[in-house]
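Omission of a single protein chain aside, the complex is shown with its protein chains in their original locations.
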């Protein structure tokens, strides 16, 4: 039957360089085990600060993928 | 001990006919593997549009169920 | 004086069949005792689940009506 | 160039029968003049009440379409 | 590589005594199987009412932990 | 007919000792006159401050109960 | 006992002249029957438009008052 | 057919004197070209500051009007 | 270097007459000591009620100004 | 007369490389036909995923421009 | 003149025992240097987790106090 059910999860990726790279890390880690990812929505952006410097950019990403029933 | 812990997940169901059927698809697919579902909250409703027509109604549903620790 | 004051209340209606019927139940129950209802806004939709099936559709509805001072 | 720009608009559709029909009216009216509609998100649902009865179901729908620059 | 990916889940804990105990139950149940929990954010607090008395305090808690890819 | 309509109200309880006691005061005061309370959701927590000390904990609580039509 | 319980209601006042007057109408109508009003929070402002002109300013106001148990 | 579709737009009006006048400017400018405006909702209020003084009051207003298909 | 950093603060102004005057009081008090204010956004409006009458209009205002590093 | 009215629209720009480039595409496409753009606010960021890779960064941007009455 | 201006700040207090104690710590630390604190609103509650246990309860608290102009 064609009416698939999708599951939504939130992942947090991280990168020393940019929010784009942080988000890509989350998406590409998820795509190793999840099927049929199509859109990844940014839910939150923050930065880890160490010794007064930005040490990492982080992106919380909402992903939907086929739910295996 | 009686103080059970519940887990919350978000699923997206879909139907060519109605939001109710879309939500039911999500709930009934989940209930095959999850224990003790009691309330399913609608988080978002949208529609897939193809060739200027509504091709599917979709419902994002938040479900809680017993967390197996 | 023409500057009427309205009161706003939230009701939850329920139906085994649809969100529309759930919302109608709330509106029509309210209209038995309240004057001058004109708009009913949907605030929340959820479903009661029993034995893995959707047992009821529920609609929380915000209603405004003439406040009797 | 492939990086298209999309515009987002909000329409309100209405129906005496259901929220689905109200949303469809908005989408199908829009599709007469707008190109490349793909998703229509429900932003708000309400009802028009007349003489204590629900006279119309209304759906506010957010649509994106190709922006003609 | 150091750019770990974290997953975020929502659990609901419960206690007859306090919101703190309810939240602790959720965190400590999760920590049996999840690695590297560091912060648990309260998303919602509610109470189960029976016979006009508060029968349980409940806390919905958002937790992040290392995602095993 | 089984499709009951519920009404939702917001009460604010207060206590010199804790948010739990504040919320309980609201619920138990309401339960003297309202039927069939089942869930009480915390909407807001604040504190009254006097002379630089917390003089009272306050909890705004949303309650639903059977609507007498 | 000093731990009073307050109830919160939402009223909509209206005025042809200003939002301040609209809000005052709501507050002063409420104060005829409710005890111990202290703060009235503006929840929403809108305007009724007739024949392309603003016919009324309206203010939705949240009020708390002593709950008679 | 009676099930009209409405479009919603956001305008920002401005005035040196008051938020009411700012909102009126937005509504009355819109009503020169748009049909069947009935409600205008305030979405945001801010002020332009020049040399430490409030130079203008501004109101962002959401308007709905008949969509010409 | 031209990439200035701004700080954002929230002030609450008050007036017996209007929200505009309340907001102006906040802005003009701030401008005595802060440099380069340009926009002041209204975050919340409420009223102090005494003896059933509106005793003061209050405006919470968000202001940004040059941060002295 | 100096009290101009502005209109607000939402556009979605896209780029294979970054959110900045996606947002710039939206702004610069809009500026071909709209007068007096000054601020563009990011409303939402998401990514298109194809074959487990981020295929495009997208930015929803809110723009205000002079409304031609 | 009586129309005082208040400033609003956010503090985060912490306690090994309870949210109430965490919030009290924030309020009482603030009251050492700030005048005329009256209400402290809870903005966020979270917990620090160490070795799978809740190590601290934390409360973000919004406080208003007299602004010294």
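Letters A, B, C, D, E, F, G, H, I, J and K mark the chains as written, and numbering starts fresh at 1 in each.
What we mean here is this: contacts are C-beta pairs under 8 Å (C-beta built on N, C-alpha and C of every residue); 3 or more make two chains touch, one makes a residue touch a chain.
All of these numbers come straight from a predicted model, not from anything done at the bench.
Peer 1: Which parts of chain I face the unshown chain closely enough to count as touching?
Peer 2: On the chain I side, contact with the omitted chain comes from 3-8, 64, 67, 69.
Peer 1: Could you list which residues of chain J touch the chain missing from the display?
Peer 2: Looking at chain J, the ones touching the missing chain are residues 18-20, 23-24, 27-28, 31-32, 37-42, 61, 63.
Peer 1: If the hidden chain were put back, which residues of chain K would touch it?
Peer 2: Where chain K meets the chain not shown: residues 9-16, 22, 25-26, 29-30, 32-33, 56, 60.
Assume only the chains that are shown with their structure count from here on.
Peer 1: Pick the pair from H-J, E-F or D-J whose contact list overlaps the F-K contact list by over half.
Peer 2: E-F
Peer 1: From the C-alpha centre of chain A to that of chain E, how far is it in Å?
Peer 2: Taking the average C-alpha coordinate of chain A and of chain E, the gap between them is 21 Å.
Peer 1: Once you find the CA centre of chain C and the CA centre of chain K, what distance in Å lies between them?
Peer 2: Between these chains, centre-to-centre, one finds 38 Å.
Peer 1: Among the residues of chain F, which are close enough to touch at least two other chains?
Peer 2: 18-19, 32
Peer 1: Considering every pair of chains, which are in touch?
Peer 2: A-B, A-E, A-J, B-C, B-D, B-E, C-D, C-F, C-G, D-H, D-J, E-F, E-K, F-G, F-K, G-H, G-I, H-I, H-J, I-K
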